[in-house]
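Left out: one protein chain. Kept in place: all the others.
Each chain carries a letter (A and B) given by its place in the written order, and its residues are counted from 1.
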Amino acid sequence: MSQPSQTETSIYSPRPCRLLSVNKLTPQDKLFRLQLRDGSELQHQPGQFIQLSIPGLTDAPLSVASSPTRNGYFELGVRKAGILTSALHRLQPGEQVGIRGPFGRPFQLDDLRGKQLLLIAGGCGLAPLRSLIQYCQDRRDEFATVQIFYGARSPQDMLFQQDLSAWQTGGSFNCRYTVDKKPVDSCFDGETGLITNLLNDLQIDAANSCAVIVGPPTMYRPVISALRRLGLNSEKQIMVSLERQMRCGVGKCGHCTIEHLYCCQDGPIFWLEEVEHLRGAL
Amino acid sequence: MNATLTTCPYCGTGCNFYLLTNAHGKLRGIEPAGHHPTSRGQLCIKGWNAHAFVDHPERLTAPQIRTNGALQTSDWATALDLVHSRLTSLAEQHGQDSLMFLSSAKVSNEENYLLMKLARAGYRTNNIDHCARLCHSSTVTGLVETLGSGAMTNSLSCFDETELIFVIGSNTTEQHPLIGSRILQAVRRGAKLIVADSRKIRLAKHADQHLRHQNGSDVALLNGMMQQILQDGLEASDFINDRCENLAALKTSLAAYSPEYVAKITGILPEQLVTAARLFASVNKAMIIYAMGITQHSHGVDNVRAVSNLALLTGNLGRPGTGVNPLRGQNNVQGACDMGALPNVYSGYQKVSDPETREKFSTAWGVRLPETPGLMSTHAIEAAAAGRVRGMLILGENPLLSDANQALVEKALRNLEFLAVIDIFPTETAQLADVILPAACYAERDGSYTSTERRVQRGRKAVDPPGLALPDWQIICQLLRRCGLQADYAAPSEVMKEIAALTPIYGGIAYPRLEPNGLQWPCPSSDHPGTPILHSAGCTRGKGLFSPVAYRPAKELPDAAYPLFLNTGRSYFHWHTGSMTRRSHLLDREERAAFVEINPEDAQKLGIIERQLVRISSRRGAIRCRAQLTDKVPPGQVFIPFHFAEGAANALTNNALDPEAGIPEFKVCAVRVEPC
Partner (left out) sequence: MLKQLNYDNLLQLLETISTDYALQVPTLLADGTRLLANYGSGELSLTGPPLQRKPTSAFFPQTELLLTIDVEGQVHLPQPEKPVALFGLDRTDLAALTFLDRFFCAPPADDIYQRKRDRALIISLTGSAGPERSFLPLTEDNCDIEMSAVNGQYLALGHSELGQGFLDGFADGDPQQLEDLRRESAQQVSPAELLQQASRLLSEERVPDRFWKEIADKCILCSGCNLACPTCSCFGVQDRQSGHGTERSRVWDSCQLDAFMREASGHNPLGSEQLRTRRRIHHKLVADVERWGELGCVACGRCDRACPVGIGMLAVAEEIVRRFN
C-alpha cells in the first residue's frame, strides 16, 4: 500500500457517497438515494451518468435518475444485472459507495425549451429519462406540452410506478403506458402492445416537437420510424441515448466507442442525425 | 523495466517470452521472445496474459494444516514433518503401495524427476503418475509399440515445408494456438489441409476437406482411408519394404473397411473418405497432427495405432515435413513423462521391470527399489475409493475438476486417510487436503521444461515467491532428506546433471547448453546437437510396426434416456481447471461461467434459447449452465469445457478406461439436456 496522499486526486478517484435510502421498484430494480459525503451537490444535468464504484468490483455506469432541481441528494434506479449491481442491491442505507462523475453529454435542454416534448422510454430507459421528467415538472413553464410514453415487458416490470401514476394524475403531463403482456388478474389500466402503438395515432405539431428516446437497443429503429411518420424529419428533433459498456467514463478506455465517437464523452445523449449513419450505432 | 526470458506456463507449444518487472520487482507484463524459433515475436492470448495471475492475492503464502476440520496456518518444518510422518506410518501399516504420488505437468523436469525419486527411493513405491494419464498415455503406449518412442516425431519448423497437414482430433488454433497459426500459414503458402473433427473448428474453415466424423469413430475413418490407399495402390511400397513390418496382417485387418461401411460408422459420405484418402496419399510430405480427440477414448491406444499405421503406410516418417505428431497439452507434460513421473518407467522411459535399469537407479540413489510397476492415476483413484490407497501427495494438480467422473474422485479423495497438496492456489482439490504446501509459480523459480517438439528449454525466475512459498524442488528436497536421502542440490541445474547421468535421451542436456533456445531430445551426449526429427535413419524400435486395429464403439452411446453425445475439452481462454486463467482479468472476463455448446436444431427441439440456463445430466451426475447455440457442434452432440467448478463437465464424463493406457473416455458419453 502506498502512503496516503490526500491532496492529489485523479480522474479515476471515486468520491465517497452515503446511501440515504433504498427502495424496491420491481423484483429486479431498486431506487437508491445518495448524497456525497462532503455534503456537496452532484451538480449534474439530466441525462448524465456517474460511475459507481464498489471496492473489489471496479465501477459501472449508472444514469442519474433524479433532477438537479431537487437538492440534497441524487437518485439511481438500478437493475440487478450482474456482479456489481447485485452487490449494490445488497447494500443498506447508511453504507458507503464511491462515485465518479457526473459524466457525459446531457439532454440538450436549450434545444428542448419551448418545444412540445415527446419523452419515450422503454424498460430501464426510464431511469435516465426520469431526471428529465422531474426537471420538466420543476420547470414546467420552460416547455410546451410534455407527453410521456413508457413501455415495459409487464406491469410488474414497470419502474417508478408511484411516479408514473403521479405524472399521470398530476395534470402537468400527458402520459401513456403500455406493456407487452398483461396478466389476466392485473389491475394495470394502461395499454397492451409495443410502444410504437402509442405513437401511431398521435396528433402533434411536428414542426414544434422534439422527441427523446431512451430504451433497449431493439426499441430505437421502430420508434424512430414512427416519429418520422409523425413528421419529425428535421435536424435536432430526435434525441437518443446510446449506452455502451463503459469502464472509465472519461473517453480513455475505449470500450464505449461507436466508430469515431466515444459514448461516454460525446454521448450518451446524441441527436439522431449525429449517429444515424454510423455503423452499429442503432 | 527488467526482462527475464522464460517458457510459457500454459500449453505444450513451448513459446518463450520475457517477464517484465518494474522498479519494485513487480511483474507488469509480457513481451514475446522475438527470435525464439517457436514464438518468433508472437504469443497467444494466454501467453500475453501469463503474468496476470502471478501476484494474485489468493496465492497460497504459508503451509496449512487441517486441525479439527479446519485448515490452519503453520510453518514449514511442522508441515513437512507431518507429511513425512503420516506417509511413513501409512506405509508401515498398510504397505508402501498404499501411497500414491501425483506429479504435475506444470512443474519443471527437475521437479518431476525429484518427485519420482521421492516416490521410488524415498517411499519405495512405483505408485507415481501425473495428468499425462488423462491426455497422452495412449500416445506413449501406442507409439512406443509401433515406433519405439512416444513423442512427437517431427518439429514445428516442419510446418514450413510440408505439403499436406492432416489434423485429426485437435482444435489446434485454440489449444496450441501458435501451432494452429503455423498451420494457417502453411495453408497460405499452398499446403493442403484435411481436418477430421466433428466440431466446426477454425481450421475447418480453411480446410480442403472437413470430415465431421462422429466422436469415437476414428479407427473406422483411418482404417477406411488406409483401405482406400491400398485399393488405389498409393501406399509407399519402398518405404514399407525397407522400414516396416507386419503389412500382411494390416492388410487383412483393413479388408472390411469399405467407404460404405466406414460411412455408416462415421457419418461422413463415402466420397469424402475416398477423396481424403487420395489427397493424403498424393503428396510426398504429409504431417499428421493429433491431440485429445484421438487419445481420450476407451480405445485411445487403438486410435494412436491407426494414426501410426497411416503414416507408415504412406512413408510419412523420418523426413522433414512429415511425421506422427501428437500435440502435448501442458507446457511440461512431455517433460513429466520423460522424467518418469509414470508408474512403469524411470526417466527416459527406462522400464522399472528391467533388472539392469533398476540396478542402475538403485546404485545411483543408494537404496533398493520396488520392482512391480505402480498404479496409474486413474486406477489409484479407484483404489482410493475402495480404501486400498490411503495416503496421497498431489503436486500441482486439481483432479477433483480434471478427472473423469467427479463423484468418484471426490469419494476417493475424501476416503483418503491423508492427503497432502502442493499448489499455488487454494484449488478445489486443496480444499480437501490435510496439509497444503505453498509453492512458487513458474515465474518465481528456475527449471527446465520440455515442449511438445521435445525441446528442453529453460524457465527462469523473475520475481520472488509470495510469503513463505517455496519452489517445488526445494519442497521435495526437504521430504527427500526426511527420507534419509541425499538432496543437497544447490540449484535445479545440479538436478539436471543427475538426470543427464541416468537418462540416455537427456545425456547431453546441461543448463549452459540450453541457452538461448533449448535442445531437442534425444540428445545423448554433450556434443550432440539434439534431434529435430525422430526415426530418420530407422525407427527407434528398429522396424516400424503395423499394428492392426478394429473399430470398437465408445463405451457409452446415446440412447433414449440420454439421447445426446457429450464432447468435452478446453476453451481458448481458459486453462484446465481455471486456477490461473480465472484469476487473470482479461481471460476471466472473456468467459466467466460454464456454458454448453448446442446445435440450434437440437436447441429448437428442446425449446432452448440462447443464454438460457439448462440442466445437463448423465448417468453419473448433473450440472447447470448456460446454453450457447452454435453450429460449431453437429446436431446430436453437445460440447462443454471443463474449466468451471460451478458447471463441472467432469461431473458427467465417463471414467470408462482404455484397457492398456488407463485413459478415460472424456470425448464420448451420453447426456440429456433440459431447460431449467
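Brief remarks on what is shown
In the analysis below, a contact is a pair of C-beta atoms (placed from the backbone, for glycine too) under 8 Å apart; a residue touches a chain by one contact, two chains touch by 3 or more.
The shown structure was predicted, so the numbers you read here are calculated from the model rather than taken from an experiment.
Though it is not drawn, the left-out chain touches A, B in the full complex.
Touching the missing chain, out of B:Ala52, B:Val140 or B:Leu564, is residue B:Ala52. When the omitted chain is restored, the residue from B:Pro9, B:Pro32, B:Gly142 or B:Gly374 that touches it is B:Pro32. Mapped onto chain B, contacts with the missing chain fall at residues 1-3, 5, 16, 18, 20, 22-23, 27-36, 41-45, 47-48, 51-52, 56-57, 173-174, 177-178, 180-182, 184-185, 188, 202, 205-206, 515-517, 572, 585-586, 589-591, 610-611.
Residues of chain A that touch the chain left out of the display are 1-6, 8-14, 16, 53, 55-59, 81-82, 85, 96, 98, 217, 243-245, 247-248, 250-255, 257-260, 280.
The rule is simple: only the chains that are shown with their structure count from here on.
Chain centres here are Cα averages; for chain A and chain B they lie 52 Å apart.
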